[in-house]
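Selected chains from the complex are presented in situ; the others are not included.
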């Protein structure tokens, strides 16, 4: 327990988290501070490229152990199943319409790559190593949840929502392609490749993450401000309970698969995190009648800050305690 | 100078639906359009601004078509099919164009 608090404190007082808090505060205080759209997108390209590449290079350095396939499967299953649990929880805690609840549920099965990146950098800071292929697991977990969400709606009787074009868009969305692509580049070029570009993707990484989270704080804060009143207490409770539940389901899966302590923590983080890029985009196309304020505010305004500040140290501490790592 | 009657149709729609819309328009025989960015706005679903977005889902664009009057109905029907369930505004204005041979 003391360990968790200590970890939480270290985490909360890191430049990365404080940058997020600064952005949040600036937006809530209605400052006109803003990061240009193009710059924010450039930062996210950098982060995806760096995290994918480093994962691939780690795989090249350590080789693949037998758990790779099992972990990918676990990720796929987690992503597909978590929406059902989220849907049930939403029906208990909120009075969202079936469509809105399904849309929200889809977000919680999928993942937030920024939460993953932040967790990786916490692990790194504490010198806890993890399986390099976890970034591939992250990629695998993006999409299945979307199908589950649409299935939840269609059993409610609204007909086909998914066409092959949308399917292609989801599977080939920019983040997945970049993450997986740079993972392979890292795996192919290995240590030599990493050395060639490490002063670009390793050394300044944490600093870039600060600026990115500054922007995320601004976005989350503006979202919260604009959608005041959209969420009632039940919804907020869901936004905090669901990641914890998800993380424990992820913990179970990780233990079955047999990941390292760092890998366990990351699978917990992936299960706990909620998408706010890929899934909202798919939902606008497939479920235009679902209210974007609801799922964006929950995912970005409640669960993302929770995971960033309290969730990540919690999951890391639990994984350390459970695995004895 | 010699000008010709035509219609200017402006469809304000979510960026993520842009490709679906223009594909549909092309299917309906529309041969030319331009896409303009929209920085932000407000409507029944509240206010938004591009700077506060992290997702390609949330921006909007304007698709502008200059079209001969006789093709207008085809265009509107095709557009309506896409816009129907989605947020978005469709307006039509009379315009004169130079170089009608291009339409």
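To keep things simple, chains are lettered A and B as they appear, and every chain counts its residues starting from 1.
As a convention for this text, a contact is a pair of C-beta atoms (placed from the backbone, for glycine too) under 8 Å apart; a residue touches a chain by one contact, two chains touch by 3 or more.
Note that the structure is predicted; figures quoted are calculated from it, not measured.
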Copies per chain type across the entire complex: A x3, B x3
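The rule we apply is simple: only the chains that are shown with their structure count from here on.
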Chain centre separation in whole Å, for subunit B relative to subunit A (CA means): 35
Touching residues on subunit A, where the partner in the complex is subunit B: 34-37, 40, 165, 174, 215-216, 218-219, 222-223, 226-227, 276-277, 280-281, 283-285, 288-289, 291-293, 296, 300
Interfacial residue positions of subunit B with respect to subunit A in the complex: 14, 16-17, 20, 45-48, 50-58, 85-87
